[in-house]
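Have a look at this one before I ask anything.
Here the complex is missing a single protein chain, while all its other protein chains stay put.
This part shows chain A:
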């Protein structure tokens, strides 16, 4: 089997690319989402096997050199295990049929975890590995009382005389105890993700002894960046240039979020507050990563701090050949 082809990644793909490819394909190929496809189960197994090998450095090396036959051990983890790393225990419901909200089945609490994310991660995407340690309801020997409720009981005291009392009535259920279990989850930070977007892991919330566990949701919180400000898919930044550069022109590079350089070349005069639009140098759009916003650069000018000598003042008057301009006007206009 060609694992790279199954995942749709080049042989040089990074671990991040592999995780991203798996997550996207797993949702599409899950047998529950393809009930009419007789080969769905097999395709899904292949996907799991491909991920298991290519996501492990050792196994990937062996596969690259010797092919699938050269892999030392058989496949250890069941595919269900790998799938739940990305989507939680009941993850197959996510993205497919929405979870049936059966009012009668009690549900454990949901947990919302704020996940801090940098602009670099918003630009290029990333995976955050998280260990979830949670109490799980497991069968235990014996029985326990469950569904306890208050009921009115009518007892007859004598002919025509009745008494109504309140009684606590319980059912008998198999005994459960809470055991702590641990698993690793992979949270994907998709390129272009916006503040407040949530990534749910179905069934990874708090348990309920009489019902289903709640969900775990990661809520994205984009943190402030020292160089770039985000507005939608656009990025804003400021550059201070010297007075000389503003008058005679300059060349410079701005290092972008993934390290690539944005080149700026000016040979005209640059006024303070001048804006330069660089299309395609913003953030990728969440809905289509191929479309990017713009980078808007605002320039301000650093004026010399020391006082100029009499000579310099004369020289400047000569060079600029500018008379006195002293225009008085209302600059605020109501703001």
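In this section, a contact is a pair of C-beta atoms (placed from the backbone, for glycine too) under 8 Å apart; a residue touches a chain by one contact, two chains touch by 3 or more; residues count from 1.
As a working rule, contacts and distances are computed from a predicted model.
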Quiz prompt | Candidate names "Stromal cell-derived factor 2-like protein 1", "Large ribosomal subunit protein uL16m", "Proteasome subunit beta" or "Phospholipid-transporting ATPase"; UniProt protein name, chain not shown | solution = "Stromal cell-derived factor 2-like protein 1"
Quiz prompt | Chain not shown: contacting residue from A:19, A:60, A:85 or A:134 | solution = A:134
Exercise. Kindly state which of the options A:40, A:111, A:146 or A:274 is in contact with the chain not pictured.
Key: A:111
Quiz prompt | Residue of A:119, A:216, A:241 or A:257 in touch with the missing chain, whole complex considered | solution = A:216
Self-check item: Touching residues (missing chain, whole complex) on chain A
Solution: 108-117, 128-135, 178, 180, 184, 205-209, 214, 216, 223-224
